[in-house]
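Contents: one structure, followed by commentary.
Every protein chain but one is kept in place in this view of the complex.
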């Protein structure tokens, strides 16, 4: 049993990994093999085998905790008493949490739009150039960096030192300001622009995601469309506006949705760079702070539920897209 | 080339289909290159591309340079001063790799955690998204929307319920729980994205296979899977990066012996958070594998998530 629960050596660990993957393949393969009898197995059984494992996992791992959270959002901080809507009232009426909600809105609007836009423009610009591979690798790089890494990287960008003789700037952005003869700024302190500087970090990370997916979509635009447009005299911005963007619209929706979802959940950037101080907190970070640092379970849960609610518009929009694409077919 | 039944392009052997694609793309690329000639020669376009590339690269270069600087210099001057006053040291790397931190041993853990946490959720998601896309069953759309919407459940709220369950089952702190947790968290997005790719496959292909008497399992493996390889590879890269860089799951579900690189790197900052010089080196060490993976598999991105190979 030791091998399965606590492998000690490198070889044991790697062995366990291979074993786990093989086990998984065998189980799934057996399941599928069993239903691979067209006509004889009812369709719902087949569907169950395909969807079942996924549904089982998300129900146990996501739906159940979600329901627990909704329940505890109506309870007090220890979860012992029912308090009705008190936590929601606190979340919506306290100044501190209003700022949190405002920031979250800013994040979820700006990050997907800006990173998708930059990613798209960049993908178009480097498409089929000589340095395409290198150029894409450069912008993709931030995706490969952990949040801990990213927060260190940006510390060396935003770091502030006063403009005094004998003191050197250690943050790149402030050094640039000083070279230009301007006063160095405390980028992470000055409200409300500090939130924008945090958002820039997320944009920096997510642009690579947008760029890769959109670049692939651009390459899939049928040639005859491009050529026809060219014959009609479309170039540069016109081509971008009337051919490229409409052709990759489904990919754009996917990218914007994915980034928006990711942004709503983001908390590491805020937590590592400002700790949510100076009016920069967002709902996901506040949830973590309230639940785990301040042991205020009820309020934390209410914040999480607000997060669920915030995402409804995105879901609705995607459902409509889904319907549209069904109709097209 | 082997015999090719006209209705089932998937029974082409893999190499042959590669060749066809490659030939197709080359000529396409040539034609397209001519089409976009005007765009490239615009100095503005090049300038914008170069500016974006620089903006996105410089911060990371800062980290790289900093990781080779002595601790005291990091605090007192900017990393760009190395061009005028080069002071480099390997001490930081020496410390994190061979000092008490011993990052090397956490590499294994990260790899052991990451590979199954990529393979398992993607396999499950592939099956599910196939069903959502091509098997007609009652409540399909509703279920799909529900799964999609679950993307929003923040990992944080699941920590306590999941950990309680693992403790009750007496499997907490093993690799199994880490794999399981990563798989759960990856599923909604994986299903959403893979479903989108699946939908792009022309219905005629599926219909044709059905006419030939193929069941869903056969269609899935023989018709769809080969076409989806680039899309799966692309998503696998993302999933790899997310799992490799994850901190929260590793922190909560792994134990002393199974914790990944990120958890170890985060602790490099020291009890009072002042060891920046170690963090910079540690962060760079943890980036090496993701970078290699990306560079090695980049061609799948370039080939595209579907690369239009089945269209037109």
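Labels A and B are assigned to the chains in the order they are written; within every chain, residues are numbered from 1.
Here is the rule we use: contacts are C-beta pairs under 8 Å (C-beta built on N, C-alpha and C of every residue); 3 or more make two chains touch, one makes a residue touch a chain.
Assume contacts and distances are computed from a predicted model.
Visitor: Tell me the UniProt name of the left-out chain, picking from "3-isopropylmalate dehydratase large subunit", "Sulfurtransferase", "Multisubunit Na+/H+ antiporter, MnhG subunit" or "Carbohydrate ABC transporter substrate-binding protein".
Guide: Cross-referencing UniProt, the chain left out corresponds to "Carbohydrate ABC transporter substrate-binding protein".
Visitor: Over the full complex, note down every shown chain the hidden chain is touching.
Guide: The omitted chain makes contact with A, B across the full complex.
Visitor: Please identify which residue in A:134, A:182, A:294 or A:324 touches the non-displayed chain.
Guide: Result: among the candidates, A:294 touches the missing chain.
Visitor: Looking at the whole complex, which of B:72, B:90 or B:142 touches the chain that is not displayed?
Guide: Here the residue in touch with the unshown chain is B:72.
Visitor: Residues on chain A that touch the omitted chain in the whole complex?
Guide: 76-78, 160-162, 164, 166-167, 186, 188-189, 271-272, 274-278, 288-289, 291-296
Visitor: If the missing chain were put back, which residues of chain B would it touch?
Guide: 71-72, 75, 100-101, 159-164, 166-168, 172, 251-252, 255-256, 263, 266-267, 269-274
Here, only the chains that are shown with their structure count from here on.
Visitor: Measuring from the mean C-alpha position of chain A to the mean C-alpha position of chain B, what distance in angstrom results?
Guide: About 13 Å separates the centre of chain A from that of chain B.
Visitor: Looking at the complex, which residues from chain A come into contact with chain B?
Guide: Spelled out, the residues of chain A in touch with chain B are 4-8, 10, 13-14, 16-17, 20-21, 24-25, 28, 32-33, 35-38, 43-44, 46-47, 49-51, 53-55, 57-58, 60-66, 68-69, 118, 121-122, 124-129, 132-133, 135-149, 152-157, 168-172, 175, 204, 207-209, 212-213, 215-217, 219-224, 226-227, 230, 235-236, 239, 250, 254, 257-258, 261, 264-265, 267-268, 284, 287-288, 291-292, 301, 304, 307-308, 311, 315, 318-319, 322, 325, 329.
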